[in-house]
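Structure first, then comments.
Other chains of the complex are left out, but the ones given are in their true place.
All chains are identified by letter, namely A and B, in their written order; residue positions are counted from 1 within each chain.
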């Protein structure tokens, strides 16, 4: 679309209307992570070609709640925070492509349109949901601290049904915030064909990760997790066989683009390398 | 994405999670349309290549509110209506491609994720908004009828700012429901490139329209329309120079796919014909 401005739709003469501005996109927020093991074949069935199951601990899953404030390089969204704050919950597994291990988001729910659009760009399969997670605060009258004994709840709902809930009680600092979401992401970006019954018009496998990352100490503790069924969701197809751990961490992140790993052509997937 | 089910993301082994099912998509709803003339150069600046300004009445704009119930061919969404009902407001202009006149949605706001995703597929540049329109009802204690003297209000807001409001007083039946939204749609479907600063990874011009359409009598009447400024919107760049008319109509529609008009390649736009 030459002669138009705007990173995303709607593109216009000025670009002012674009639902999202160009990267870099910056984020400050709190992550509550629950890692567990499910049946590896249930992870495998979520990995389309050309991806394969990760070799180590292939049934590991991370369910992550995030409470974000975000902005573009103008930082103007921070002064009109309806455009800046959002919450999300997402499910991450690992996979392999050409011998390299990647993380991959298989389900994700957000509560703002700009987050939906950023996810579409990055290959996150976003839906709308209602997510809540306990916030730490310096004054404990109605808040935990990020410290031993701090108790954090987190809930996820979509379509007026609760899908998941967790309670994490912090015990001690941890050298890490979990391992399932620790690799670059390998995501598909797909546009279904416009003609009835046609194949995808576009399909690409991309990788991306933070261009910069800062974080406070990670905390771990005891965690309880419940998943619920819904006719429109499949989170319950990743049942909890064994809880690995629960983690809490405050982070600052910048995202500034990704790279194509492979594209789908007439002869199947072609590596971009 | 072979070996996966689901029309849209997230694709899975069963397809149950897909944010939207395959077309056909069916709709029953009420349309409140306001047509007016703006400066044709403001319409022109919203038409990317390879589109051109329509020859007749090139400054005509339709601002349309719609109160929808929708479903897939299973009709199961109708029994869980949080997945079926949504509201939208959209701005339509006309354009020309290869000598044929098309309608084109340049701005649109919806209030459900499934509507957002359907719009992405169809090339509607959807954002989230808050739309309200007066509903007719058989009992007039707190409702107009679709009849002479019926008064209908409609409002549009996004980002906690009101963007537009209209009041339509029905006067008489009309042979039509306006003309701006009366052609097949010509929409771009675009995927920005994943690498920082890269060109679009995919760009396509498609046309689509209803595969079947039923409607009650169209009504016309007197209409007042106000547009408001917002830092994230450009509706006010299509100022009202002259009101053409206001219309109300109840419709039933099926959408079942579109057709590629042109694709963007290395050498520019190539017609698909």
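Going forward, contacts are C-beta pairs under 8 Å (C-beta built on N, C-alpha and C of every residue); 3 or more make two chains touch, one makes a residue touch a chain.
Fair warning: this is a prediction, and the values are worked out from it, not measured in the lab.
Engineer: In total, how many chains does the complex have, if 2 are shown?
Structural biologist: 4
Following the convention adopted for this analysis, only the chains that are shown with their structure count from here on.
Engineer: How much rotation, in degrees rounded to the nearest 5, is required to superimpose subunit A onto subunit B on the basis of Cα coordinates?
Structural biologist: 180
Engineer: Would you kindly tell me how far, in whole Å, the mean C-alpha position of subunit B lies from that of subunit A?
Structural biologist: From the centre of subunit A to the centre of subunit B is 30 Å.
Engineer: Would you mind writing out the residues of subunit A in touch with subunit B in their complex?
Structural biologist: Where subunit A meets subunit B, its residues are 1-4, 7-14, 16-17, 19, 23, 45-46, 48-49, 76, 80, 82-83, 106-107, 112-113, 116, 120-123, 125-128, 159-160, 188-192, 194-198, 200-204, 206, 208, 231-234, 237, 256-260, 264.
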